[in-house]
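Every protein chain of the complex appears in place save one, which is left out.
And now, chain A:
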Amino acid sequence: MNLLIKGGRVIDPSQGIDDTLDVVVENGLVKEIGKDLAAPAGAETIDATGKYVVPGLIDMHVHLRDPGLEYKEDIISGTRAAVAGGFTSVCCMPNTKPAIDNKAIASYIINKAKTDGFCNVFPVGTITQGMHGDRLAEMGELKESGCVAVSDDGKPVKNSELMRRALQYAAGIGIMVISHAEELELVGEGVMNEGFTSTELGLKGIPRVAEDIATAREIMLAEYVGASIHIAHVSTKGSVRIIREAKARGVKVTCETAPHYFTLTDDAVRGYNTNAKMNPPLREADDVAAIKAGLKDGTIDCIATDHAPHHLDEKDVEFNEAMNGIVGLETSLPLSLKLVDEGLLTLSQLVEKMSCKPSELLGLGRGSLKAGSVADISVIDPQKQWTVTEAALASKSKNSPWLGESMTGAAACTVVGGKVVFSGR
């Protein structure tokens, strides 16, 4: 299928473009960008007037729950949610059942995504076998099988010696290590951020220093062995400061944050709202301010969702019993666009954090609309008003803290490999 995406505001940081232009897609590739282009033979024309046309958005941190936990989400429903949120690629975390610690599981995911999925799926393998934290996973074979990074996401690697070796070994193979940075002894039995709200609600707190210490450890280990490290879902003021300092002295550290960490504080937990329970937990106003400052000054490289679907039965319980995590694929775009409205980021900077940078860090060969690139394109309607409801969400799970709230901005059309896979909610 050939496409002419006409009259949109094309924002492509990889070429320094921000202008009203047409995009021609032929045979799955971007053929040309320019003014008043003619539709190629047999092309479908998409009117993008008043919309943004950007390199396909990439979410480098999602949980697709497939294989093993398909009652929460699977590759089909997860990628359907992704394209509805404007994403053309997602990187899925390895805490499936079994974990993505071998070629068979990685291949299963890649193949299923190719045959049944709506967007590109790049698996993240484990750092340790079975995510048990005692032996390195076969990172070489994982990379050959198509894994784009390794992580024991959800289960920090406790043993510092093992983490040091993981960083060294992964550097040799040339695969990125993504750390879920939390010091587990400090997390303890905590169920929310430790602060005034936890005091008032009588819930056990998780201190911010649990994340700060782990972030510092990862940076010191990476610096010591000369390897790179990516810190997942940064939520604290302290982590932002530590990463900023490390970057300034040349440590190869990168990081991501999630929309909930720059949108919500732990006040959202009031009423014992289990859809505001995640790990790391929602923090306080000064953390939100620090995350925003980190996004602005480039300390925070990427915005990823940590899309973590859970079944109603796992959330509709007492607060302590509820599972950690929220769905995020379909709310990320409107929440992130707010950063542009607030003047914190330019549109171009936002596209960098949601497309170019994740592609560059993970070597996905995407994040650009240069002629000859794979035609992964997100057309965004920045004015679209919609309400987050269970029915509106394409994900199998509905565990969103924004249920019932109205959003501004949505994917108008999502193109993966030159094919329209979503055309508006």
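Following the convention adopted for this analysis, a residue touches a chain if its C-beta (ideal position, glycine included) is under 8 Å from a C-beta of that chain, and two chains touch if they have at least 3 such contacts; residues count from 1.
In this section, contacts and distances are computed from a predicted model.
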Undepicted complex member, UniProt protein name, chosen from "Biotin-dependent carboxyltransferase", "FMN reductase", "Aspartate carbamoyltransferase" or "Electron transfer flavoprotein subunit beta" = "Aspartate carbamoyltransferase"
Sort through A:22, A:74, A:101 or A:194 and give me the one touching the missing partner chain.
-> A:194
Out of A:226, A:271 or A:424, only one touches the absent chain, namely A:271
Looking at the whole complex, which of A:19, A:321 or A:342 touches the chain that is not displayed?
-> A:321
Residue list for chain A contacting the dropped chain reads 194-196, 198-205, 271-272, 316-321
